[in-house]
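Data first, discussion second: the structure below is written as structure tokens.
The block that comes next holds subunit A.
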Amino acid sequence: MKKQAYDLVIKGGLIIDPALGFGREAHLFVKDGKIAGIENDTKAWRKKIDSMPDDMVIDATGKIVVPGLIDMHVHLREPGREDEETIISGCQAAAAGGFTTVCCMPNTFPAIDNQETVKFVLSRAESADARVFVIGAVSKMLKGEELAEIGDLVKAGAVAISDDGDYVQNPQLMRCALEYARMFDIPIISHAEDQYLCADGVMNESFQSTRLGIKGRPAVGEVIAVLRDIKLCEFVGGRLHIAHVTTAGAVEAIRQAKAEGINVTAEACPHHFCLTDDMIGGKFDTNLRVNPPIRTKADVEALVEGLVDGTIDCIASDHAPHAEEEKDVEFDQAPPGMIGLQTTVGLVKTGLIDKGYLSWADAIRKMTQNPARILNLPVGTLKVDGPADITIIDSDKKWTVKKKDFRSKSKNSPFVGWKLSGKVSQTILGGRVVFDGK
Partner candidate 1 sequence: MKLQSRHLLGLEGVTADEISLILDTAESFREIIERPIKKVPTLRGITVLNLFYEPSTRTKISFELAEKRLSADTITFTTSTSSVKKGETLKDTVRNIEAMKINMVVVRHSSSGVPYFLTQCLDSNIINAGDGSHEHPTQALLDLFTIRQKYGKLEGLRVVLIGDVKHSRVVRSNIWGLKTMGVSVAVCGPSTLLPYEVEKFGVDVYTDLDKAIDGADVVNIMRIQLERQQSGLLASQREYTNLFGMTAERLKLLNKNYTVMHPGPMNRGVEITPEVADGKASVVLEQVTNGQAVRMAVLYLLSGKWEEEE
Partner candidate 2 sequence: MPKSKTEIVMDKKSIDRAVTRISHEILEKNDGAESLVIIGILTRGADIAKRIASRIKEIERVEVQVGLMDINLYRDDVHHKLDQPIIQRTEILFDVVDRNLILVDDVLFTGRTIRAALDQIIDFGRPRSIQLAVLIDRGHRELPIRPDYVGKNIPTSKDDRVLVRLLERDEVEFVLVEKSGLKPKKKNSAKKKVKKIKKAGGGGKAK
């Protein structure tokens, strides 16, 4: 058998790589799990491709070809809640959603506040269908009292630290964390919601919470938390990343901070720019129970503006699997969170691109180049000799979100039944096809 010069070619797609500034139709070649080259559509190259065996050619005509997407905010639940999700199942969901890289949060049982757990997660991830990078804890057991052994975490492979799920309520501790993390040049990812203002609240505080008689989490709880962290970051230095921004006030605070040169970045989740709190209504759907909560139309508009003008750097899912029986309870007893790995691309296309707010390039930048830069990840681009992590998206394909298509172990999503445009066609990890949607 003739030795092939290449292992795989993706032909005829519109290749969009914001990191390379690339955006036109071309052919993408892969060899030994790495990007071998991007070539224009000439007669010679066409001949070359036609000579390759069929199983090495992926026809991406009419589709978009991008670097494998990065989701920098995911909960994989392992160790501790393998009934809700495992690293393997979570990565399968990631692959189906077009994500070749996920960054997992440390609120597992035990928490990822020690190097053994970091190593455990990374070793489990070796055979998974996506790359996993670990985010370690800021404080021991995520209690917000003492710093975790951050040096150890970084040495074992952590790319950032966070107490996600909770705000680091004690400003002194947050100050120390920023100073300490500065040594390792890793960002602190902050779940910015003041614990006292938001205590016991289970939805956004607005006329909706008043009407439904439910305790609310006021927008100002997020704004205050964001402002405090920004000021500490300004004072101490270091790198701050605000997780899941939801309010107009927070967007404005981050915009202002960036203008002043403070080293802060931010992410937004699809459920926060596609849903509004009036959707909870008399049905009390626990799939809409999430922290931070779904907000008002005005907040959604401000969030979209922040995505458009670059204030919000990344789009992440905050994929939070929950067991069905835990969600099938009274609204205020349900744990917060929804899965999101398989709906992100569709929601970005339908909720942002189709509405003219972002172009594909802008959107892809927020799911490749930017998270890679913030977390210093060796992925997120199609440069030659880089890992062959590739996502192929059928941009205009219409599809309906169905529970049975979820590869995650948990199915808690409010988007079931939604008709979306933009579906992941194939996902390739290190040259290996890990998802084929046909």
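Points to keep in mind about this one:
The criterion applied here is as follows: contacts are C-beta pairs under 8 Å (C-beta built on N, C-alpha and C of every residue); 3 or more make two chains touch, one makes a residue touch a chain; residues count from 1.
In picking the candidates, the idea was that all candidates are chains of the complex that A comes from, given by their letters.
All values derive from a computational prediction rather than experimental measurement.
Among the candidates 1 or 2, the one that touches subunit A within this complex is 1.
The touching residues of subunit A, when paired with candidate 1 in their complex, are 205-207, 209-214, 216, 218, 282-284, 325, 328-333.
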